[in-house]
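Here the complex is missing a single protein chain, while all its other protein chains stay put.
Up next, subunit A:
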């Protein structure tokens, strides 16, 4: 049995405490009037001189250069809303990012179960530990979505009745994009995922004590069924929770794109937790070949992610249809560094670092590559949410970093506490022998 070491527990508490303070600071410093917002931007302009002038702002944000009169006050209000969104958006990005890791691991776990893979049963308890974060993480995301529907924040512009009243496209989408249905869908997605996780975990533990393989077979069936459910709901979740922040824009492969991001982040975290546990003397039977396989997945799915990222980008770039291409124009103009930096971190870095077969077996190398991949995919989510919610007022500041720290702490606490509740090695999984002898 694994025991949650005190040092790690204290570290997770410190992360949560520091994160909470920072999040609170972000909300307190949120401007409440137009004057405050202008003062914040003015101080930044003076300090760094990196933000564009007000005139340029207006042009970027509205795109409609015609109405010059009354433009300034409208612009200032827009600015206020963006700055009011900033702590919320930072919280949402981090909450979703860590939730997505647990969900990606759940999908990976279900695939291993459904494929009856022989190499991975030794890692099942690690995966089950990580998916323990699904319920608390999902609940937090759900609460943020409820807050959005309750108009406590303006992350989703289609929830604003005033906006919809003047927008034909949003009126047409109102049958799908309305607060009630949105929350019902979110509840169904989360309920289904958490239910599968609970059932599968229960069967997995029951298999340890069983005399036959019936629990194992049941788990196989549940996993295959879950994958069908997941395929549909994950895609819809990505439209609802992410794509709808830009309600005019759509991409048909968005679900796959988000899936690739969560899959690679999840696999990376499995590898990192496994290596950590091994370094503490647990998981004796996990050998370099298991790490090698996980690293191959990290490498492969990173390239898969790039393929989808580029497929989405190139078609829109080439077709150059105004309502589609604005999505990338805002990102390239206002988010140049995170947008292209993320491609370097998520593609070029893992490509070069993990290409060599031998490097995939070097544990610290996998950890280093993993840190970059995780940071890169945080930026990926950042680039999905921020442009529509805070526009060019983005920064990686107190709110963003504290949100990441808080959820990292919570994630570590939940995951490692879950790891202590069951033996790290399944006892009676029919493939455990094969997994122990797995070699590349």
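What we mean here is this: a contact is a pair of C-beta atoms (placed from the backbone, for glycine too) under 8 Å apart; a residue touches a chain by one contact, two chains touch by 3 or more; residues count from 1.
In the analysis below, contacts and distances are computed from a predicted model.
For the chain that does not appear here, its UniProt entry gives the protein name "Quinol:cytochrome c oxidoreductase membrane protein", which is one of "Thiol:disulfide interchange protein", "Heme exporter protein B", "ABC transporter permease subunit" or "Quinol:cytochrome c oxidoreductase membrane protein".
Of the options A:221, A:280 or A:439, the residue whose C-beta touches the omitted chain is A:439.
Only one residue in the set A:229, A:317 or A:365 touches the chain that does not appear here, and it is A:317. Taking the whole complex into account, subunit A touches the unshown chain at residues 310, 313-314, 317-320, 355, 357, 439.
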